[in-house]
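Every protein chain but one is kept in place in this view of the complex.
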Amino acid sequence: VDDALTLADVERLAADRLPRAALDYYASGADDEVTLRRNRAAFEARALYPRVLVDVARVDPSTTALGTPLPMPVLVAPTAFHRLAHPDGEAGTARGAGAAGVPMILSTLATMSVEEVAAAATGPLWFQLYIFKDRGATRALVDRVVAAGCRALVLTVDAPVIARRDRDARNGFSLPPELGLANLPAAGAATPAGERTHGGVAGVFADYLDPSVTWRDLDWLAAQTRLPIVLKGIHRADDAVRSVDHGARAIVVSNHGGRQLDGAVASLDALPPIAAAVDGRVELYVDGGVRRGTDVVKALALGARAVLLGRPILWGLAVGGDRGVARVLGMLREELERAMALCGAPTVAAIDRSLVG
Amino acid sequence: VDDALTLADVERLAADRLPRAALDYYASGADDEVTLRRNRAAFEARALYPRVLVDVARVDPSTTALGTPLPMPVLVAPTAFHRLAHPDGEAGTARGAGAAGVPMILSTLATMSVEEVAAAATGPLWFQLYIFKDRGATRALVDRVVAAGCRALVLTVDAPVIARRDRDARNGFSLPPELGLANLPAAGAATPAGERTHGGVAGVFADYLDPSVTWRDLDWLAAQTRLPIVLKGIHRADDAVRSVDHGARAIVVSNHGGRQLDGAVASLDALPPIAAAVDGRVELYVDGGVRRGTDVVKALALGARAVLLGRPILWGLAVGGDRGVARVLGMLREELERAMALCGAPTVAAIDRSLVG
Amino acid sequence: VDDALTLADVERLAADRLPRAALDYYASGADDEVTLRRNRAAFEARALYPRVLVDVARVDPSTTALGTPLPMPVLVAPTAFHRLAHPDGEAGTARGAGAAGVPMILSTLATMSVEEVAAAATGPLWFQLYIFKDRGATRALVDRVVAAGCRALVLTVDAPVIARRDRDARNGFSLPPELGLANLPAAGAATPAGERTHGGVAGVFADYLDPSVTWRDLDWLAAQTRLPIVLKGIHRADDAVRSVDHGARAIVVSNHGGRQLDGAVASLDALPPIAAAVDGRVELYVDGGVRRGTDVVKALALGARAVLLGRPILWGLAVGGDRGVARVLGMLREELERAMALCGAPTVAAIDRSLVG
Partner (left out) sequence: VDDALTLADVERLAADRLPRAALDYYASGADDEVTLRRNRAAFEARALYPRVLVDVARVDPSTTALGTPLPMPVLVAPTAFHRLAHPDGEAGTARGAGAAGVPMILSTLATMSVEEVAAAATGPLWFQLYIFKDRGATRALVDRVVAAGCRALVLTVDAPVIARRDRDARNGFSLPPELGLANLPAAGAATPAGERTHGGVAGVFADYLDPSVTWRDLDWLAAQTRLPIVLKGIHRADDAVRSVDHGARAIVVSNHGGRQLDGAVASLDALPPIAAAVDGRVELYVDGGVRRGTDVVKALALGARAVLLGRPILWGLAVGGDRGVARVLGMLREELERAMALCGAPTVAAIDRSLVG
């Protein structure tokens, strides 16, 4: 991973190392992968209009997200099943993110418990939540999350049901039985883990997740905890405004990395109307297709406060465990600083709408 | 066909099974197939803007078309020569459609008579009509259609003459002599069926179909029957308004699957101005390029009440007879329900214009 | 050529038969051939919006151009060096065009004299003219053209100098010495033909053609003859208006088949603003990329009265002499009639702006 020059290099290294089914699970999108490609194309299509003759001797990409200091406007996106990528699993990711000072958003579908990951973590943790059919179990998980010291709850709202990812279906992908999902309600109970998770994530969705969740459930959730709530998976300005009205503190403009509704708008393209609609009342993050430092600049110029980095973290983990994760974040940071310097934007505050066309 | 995951899989299976000339007859478009490709590209180009936090525990894609209840907003498009695909021919298609609860629009150019198909059918039948040069024969066919219990007449208006499909011309495609066209006027008369249909569909057009048909003939047709009349092959808002004025009850925005006027606008792109012009006075359907559940959502968001599914039905028939047809419809339904859930649209009424960009 | 189904087929047949240098001379465009490709792409990009329920039992594509009756809105474009394609040369083309009833525009750079071609011609001839440095010689050629019975003068204005066609330069293309250019001023004089034309068309330009020609020379030319003058090679609305002001009777919106200024606008795209500007005061023709009957409909819908067909005529000539030319025109006519029927436009008058998007 030390030889890697770009995140794309790390992806290639990971592709050599991971079994096909795991690689496809991480890499694939829903159906025809139109949105997966569209996410990336949206970043490439935008043009930058750099400023010149700005003092960039010191470039400072630091910012905050919900009060958490960030060394750069990047968060580790919640992704599932890290032990598929590396034996250290989410604990490795947490150590790597911590080494880079970047908060990690731990997934409900982690292969290690929030307690284990929190114990290993050297930096801030946030927690990605699904609302279970069993609200009591949901409440119990939130309590664990709070107890483990997580600082924010990221409620995923673009997955009321699971999409079909054709590659997984063709591969017959399922989570190996020895990898349990320690954050699911019955974790540690008598039901064998292997049985619960057969068929991969689809089984989890069918068994646990509640497709009937509405804005009222968001209100209920907000009443259970003092943690700030982030809604992940918003595509529309009206839903963004409604999020604000229901007390969400931040929004992740996201299409789940192209893994849920195929044909959904590219997340970068969905961002500007949402930024206009919320007008600064909540923080906006965006994910899906971030691969270069210039992508972060584009996202911020279009209204995001930070980006979430998903698959590249998994490539880094697969290739080098925590060191790989830290390396991926370090490479992105180096690229971002260079991009900011070349844009004449020595701070994130200097990244304004006029930088991108 | 049970292994097929997508309609594209069924197409590949059918391509392995069908003779080249039959495959090409079904698959091809007119001339350079620009419109054939454009139909599909139009669906891929549209972006979805899903709603979140909507209760989608129960997704109900049911609707109606001219009063006929539909389990989902899909009709089986009229297509010719089903016995080329499978010995069960249109009867097989009718059984498959019936198993899925989806109305079948039987083609005038069927290789089985409307009576035979009606006898086999387990679900509602509509009938696709051409107006013959011989109006008496046209009237006689309408009477047969009514007697057979069909519930609507779908008058094709984009084929005053037959286009050239270069693949058919190169293959020297003609209907095998043992396959008769039992709905044509002289069916059962002394003229041998093989003689009548040589040269494939071109001979039929030359011999029977009337290129002089105008709006007056539509008025004449309407006077012959109490069945609702649907006009299939409308591309323009002015023609759509005129259809309403002449008493059509529904319109299929269609370019005949790219098989008639090459260069014609993609049917999905033709839909919005027509929807604006008719403003709900008649039902609108669209066909051409529907291959995914999300395509159905896009069509409905842009103003259609239902889509017609053509070639995929033939692929299903070729691969598995009635079971193949039912499987294709079942796959599409499953995809549609998932797409509706992921769009936050649990009913077809919830699919509004804002879902698509 | 009888097996050919499309003009593209004839092109392939011609490519098998012609020597590489001749093929490239005909097929190539200037420089990087951007405009050559753009001409064709412009036709493919336009969408047709056909009318339905129009009586198309009789489709009549006939029209007139400058009073000359045309069986269809097509003229044979002026192209050089027909004896490169076939021993019958321009006489063969003239007979083929005449068989189809289509006027031929004979090129100044013909390998047969206007008198020879007129003698062979069975249909109307127009003559394409360059203004020579020697105005007297120009006048003399005009007199010959009139005497030979040509009905219009088509003055090419997009070639004040010759472009470089990289393929010709790489092939070292030159006209074989046995092929003379019998319409050039000194034709029949002592200078050997082979010497005059070495280096292909570039030598001709350098030796004869006048890069200083202006609108005043057009006035001069108009004073020499009562033949109607057509300006070929107009790309701009202001030049079109000026053409009208200087008494031109028609304009060919043309970029010389992509053979002169590479990067020039596609001729089809240049047409609508010109049509708006001249507002019917002169006839408009267009050439460059016409390969299908639907292309003719698109051109007429956008304001042309007729199209000029260039390279396909040469392919037909190469493959079958006069029969090949007639076959090409016959195929195009058949396609055009079908396209008009499918557009609900039984006459050229019915082809209006609304048919194309």
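Every chain is named by a letter (A, B and C) in the order it is written, and numbering of its residues begins at 1.
We adopt the following convention: a contact is a pair of C-beta atoms (placed from the backbone, for glycine too) under 8 Å apart; a residue touches a chain by one contact, two chains touch by 3 or more.
The structure presented is a predicted model; accordingly, all values stated were derived computationally and were not measured.
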item: Partner chains on view for the chain not depicted; value: A, C
item: Chain not shown: contacting residue from C:104, C:181 or C:218; value: C:218
item: Sole residue of C:44, C:116 or C:269 that reaches the chain not shown, by the stated touch rule; value: C:269
item: Touch with the omitted chain, as defined above, among C:6, C:260 or C:294; value: C:260
item: Contact residue for the chain not shown (choose from C:158, C:283, C:322 or C:335); value: C:158
item: Residue ranges of subunit A at the interface with the undisplayed chain; value: 5-6, 44, 46-57, 292, 294, 298, 335, 338-339, 341-344, 354, 357
item: Contact set of subunit C toward the excluded chain (per top definition); value: 31-32, 34, 38, 157-161, 163-164, 166, 169-170, 210-215, 217-218, 231, 233-236, 238-239, 242, 260-266, 269-270
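Basically, only the chains that are shown with their structure count from here on.
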item: Cα superposition angle of subunit B on its copy subunit C, in degrees to the nearest 5; value: 90
item: Averaged-CA centre spacing for the pair subunit C and subunit A, given as whole angstrom; value: 61
item: Numbers and ranges of subunit A residues touching at least 2 other chains; value: none
